[in-house]
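Please read through the structure below; I'll follow up with questions.
In this view, the complex is presented without one of its protein chains, the others remaining in place.
Chains here go by letter, A, B and C, matching the order in which they are written, and residues are numbered from 1 within each.
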Amino acid sequence: MGLKEHVLYRLALTPLMLLVLLTLVFFLMRVLPGDPITMLEGKNIPEEVLARRRAELGLDKPLHVQYVNYLYSVFVKLDLGVTALERIPVSYLIATRLPATVDLAIAASLVAIGIGVAMGLLSARYEESWFPQFARVYSSVVYSIPVFYLGLLLQVGLARPSGLPTTGRLSPVNMVALDSLPVRTGFVLIDSLANGRLDIAADYLVHMLLPALTLGIYLSGIFTRVTYLSVSDAMVQDYTRAARARGIREWRVVTRYGFRNALIPLLTMAGLQVAALLGGAVLTETTFNWEGVGLLVYEGILKRDYAIVQGAVTVYALIVALVSLVVDVAYTLVDPRVRY
Amino acid sequence: MRLPRGFAEWGLAVGTALVALFVALALAGESLVGQLAVSNVVVVDGRVYEVPPLLPPGSRLTVGGRELVFIMGTDQLGRDVFARVVSGARFVLTVALLSTAISAALGTILGLLSGYVGGFLDRVLSLVMDSMYAFPGLILAIAIAALLGVGVLNISMAIAVVYIPSYYRMVRGVVLSLKSAPFVEAAVIAGASPWSIVTRHILPNVVPQIVSLLPVSFADAIITEAGLTFLGLGIEPPTPDWGFDLNKGRQFFLAGYWWIGVFPGLMIILSVLGFLLVGESLNELLNPRKVEA
Amino acid sequence: MSLLRVQDLWVRYRTRRGVVEALSGVSLSVEEGEVLGVVGESGSGKSTLGLAVIRLLPRSAEVRGSVLLNGKDLTSLPEEELRRIRGREVSMVFQDPYSSLNPVMRIGDHFVELMMEHGAAATREEALEAAGELLERLGVPRERLNDYPHQLSGGQRQRVAIGLALILKPRLVIADEITTALDALVERQIIDLVKEVKREYRTSMLFITHNMGLVAEVADRVAVLYAGKLAELGEVREVVSNPLHPYTEALLRSVPRIGGSRELRPIPGEPPDMRNPPPGCRFHPRCPLATERCRREEPPLVERGGRLVACHLRS
Partner (left out) sequence: MSRATSGVEALRVEDLRVYYPLRRTLEEVLRRQQRYLRAVDGVTLSIPEGATLALVGESGSGKTTVARAVVGLVKPTSGRILLWGRDVSSLRNRELREMRRAVQMVFQDPSVSLNPRMRVGDQVKYPLDVNGIGTPEERRAMALEALRTVGLTPPEEFYSRYPHQLSGGQRQRVAIARAIVLRPKLLIADEPISNIDVSARAQILELLRSLRERMGLSMLYITHDLSSAWAIADSVAVMYLGKLVEHGPVEEVFSDPRHPYTKALLQAVPSLDERKAGGEVVRLKGEIPDPLNMPSGCRLHPRCPFATERCRREEPPAVKVGENHWVYCHLFA
């Protein structure tokens, strides 16, 4: 198969994966006790009100009809439905929340990759020093810290003394200012820069610092570990030994033989970390009141708002599929042996 | 006795000590600290005393001629933080144990089936498992935990679902590689039945791999449990639980009452670290990476 | 003065299961323009010898003794000085051509890197030109420089590895089982190539193998190792036609010769456990001629008619 065919194949697989997840979530939410109306309005609402509200949301129909209707609207009409209470289109809600989560995820990834790669490379280069041991202890300890705890510690330890903001995405003033900007993409950084509002961009970055550090440090544990392991794996291969036998400089051996070959397993790992990243984002967003999809889905679950949860699941699945597609294409850049 | 050498041996020593401590706490912690974990009321000689809330760590209190020491202070309800921290081990370790057992058992059975039977069953199961594996597990766990409600079994199931795919993928992979291993082919040539091949050749070679995954997935389960209870899911107050207490303590954190949250958080870290170290060190000691001679 | 002089070399590995004695006091030399074959079964220490010379043993190895290349002791050279010698004065070709080239680097880049690192080429183009020329002489089309290792066949890869070992015209090349991973016909091509290189470049070689036939074809002298010790050392023709050490003799007889007798005469027993080598002569548990003395006393290495042999029966 060529790359093009592989991409097509992956794309064809995405709806299947989405179907599996949506089916899982759909039945979980319907089969288990509780529904949005009783959750929202208490258990003592009159019978006929309940019936009417249920009918409005289509909850009075048999389960399999609801299921088919739901799949029909997602896959054919590309419609994610409306929220139970305010009847806001879910796609609108997600569109307004997604940029915040994407920003956070990218920033956190940069932190995690930066720390991980630096630690991994230094460990491989100075293998006989104390550094590799330190890196391993670091990665184990960081892996053990719950991300929300790390967030709290940073809030107390870093934000309180330095006066960094601990919640929200922007100062209230800028929140209002942002709304009145002519150019809107939803991405605060892009919007503020496009409109020449450097102050808003700076404010946003300051607000993002703590959440990004929190999520980034949390993920850096596993990045450090995998970088170190894959680099040292490549460092005992025949080609590395052969390079040393040719008198190649050690830093070069570490980077062009060790790290360059470690990129292949690293890429696989990075692709799989998207799940951890998005999961960690839920807790990080809750801790820092960062209004992204994570916070939205968490509230949706508590309110038992089917539409929000299913909509978010759809978006998550699409993100995961997109990332794995990117990873697959990246393989062909990183490893000349890969031909799909 | 000699001192441990290298990361693996130190890791095993420290990890085992931590694991032993937490297992001991889970078994006996509650009986050691008594009622103070769940109430702020002390009864001395038939008289009832109330412990004031938000006492800082190291506070001493004399009630009815007896001196009480609150080395970790008291929480917003006047309960002893130390007592809660100590007795909190039971809930989280029970959940971790249950969920790991459930996911390991289900994942292994499904992985065996998928890998050995192959064909359509394998395709469908793999699609389902891969979808779940790639999906943010915590979100799935949150959803399930929110729907199932409180209780040890409910929260355990919510966590178990997340880790089934890990076991499934590992077991399936091992089974696939074993299926074409020469010693399995030799068994086929000797006339062995599929049942005999699975039980005598495949399972014995899968089990060690599962076992090596257990401690790390146990550690993961603790973190996930803490995440769920931090969000207020799956647990019913006043059951002592680190994640839950941390969440409650969070509101008092910035106000300066740091001890309510800090200590439960530390307990989470140390318990996760214990199992993680045991798992990683054991793997390294049992499967040393080859060093060219 | 010999080009390479290994003196009383001891190598031990510390492993989890105990200390392995890989080499126990081996001394030998390689003259200018000479190919010295090193023969032994696995565990004899032959690969350890090759790696010890170029100082690439794993860190778990303890090394004693000296390795003099052109009078410089490689065992005590500072790391940076050693690096400059590797590749330029002494180089090595490894057993498995499938894993000894960096899979993510083009063939040409292997040469460019090597030559620029050692200041043998000023520009990329210059390096590629020299590499292309050498490869063609070694039977690899020049265009292969643009390929990645996986695009080459096993034989071509081994030719490339040989090219990398030769391009800086080192004084000594260590060849460690360089045909073992190859198919019969490709092995033949590589043997022919090595012979040609020997003729044309007059490069000295330490040719390590388990195959006596190979040594007979390419080497001038041969060192037979058994359990980390030198059993016999001498001119190849003489050793093959008239082995002095019972181990050499048994080794030669254990391989059936096509067209010769079809009887098999295996060496009895198992190679020794090097964590706990046998006392006295290390070959005595498997030697048909062993006496009480062989069990107790280690035989010294003595000269017999221009040859060195370590056997009580010959002293």
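What we mean here is this: a residue touches a chain if its C-beta (ideal position, glycine included) is under 8 Å from a C-beta of that chain, and two chains touch if they have at least 3 such contacts.
None of these values were measured; they are calculated from a predicted model.
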| item | value |
| --- | --- |
| Which displayed chains the unshown chain touches | A, B, C |
| Listed residues B:196, B:251 or B:287, member touching the removed chain | B:196 |
| Sole contact to the chain not displayed, among C:169, C:202, C:257 or C:275 | C:257 |
| Absent-chain interface as seen on subunit B, which is shown | 181-183, 185-193, 196, 200-201, 204-205, 208 |
| For subunit C, residues in touch with the removed chain | 41-43, 153-156, 183-189, 191-192, 210-214, 216-217, 240, 251-252, 254-259, 262, 264-268, 270-271 |
| Positions on subunit A contacted by the hidden chain, ascending | 1-2, 5, 8 |
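Everything that follows uses one rule, which is that only the chains that are shown with their structure count from here on.
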| item | value |
| --- | --- |
| More contacts between chains, A-B or A-C | A-B |
| Identity of the chain that, by mean CA position, is farthest from subunit B | C |
| Geometric centre distance via CA averages, subunit C-subunit A, whole Å | 53 |
| Approximate Å spacing (C-alpha centroids) for the pair subunit A, subunit B | 23 |
| Numbers and ranges of subunit B residues touching at least 2 other chains | 291-292 |
| Where subunit A touches two or more other chains, by residue | 241 |
| Residues of subunit B defined as touching subunit A within the complex | 7, 11, 127-128, 130-140, 142-144, 146-149, 219, 223, 226-227, 230-231, 243, 246-247, 250, 253-254, 258, 261, 265, 268-270, 272-273, 276-277, 280, 289-292 |
| Interfacial residue positions of subunit A with respect to subunit C in the complex | 128, 237-239, 241-250, 252, 256-257, 260-261, 334-337 |
| Residues of subunit A touching subunit B in the complex | 13, 16-17, 20-21, 24-25, 28-29, 32-34, 132-133, 136-137, 140-141, 143-149, 152-153, 155-156, 160, 166, 233, 236, 241, 272, 274-280, 282-283, 286-287, 297-298, 301-302, 304, 309, 312-313, 316-317, 320, 324 |
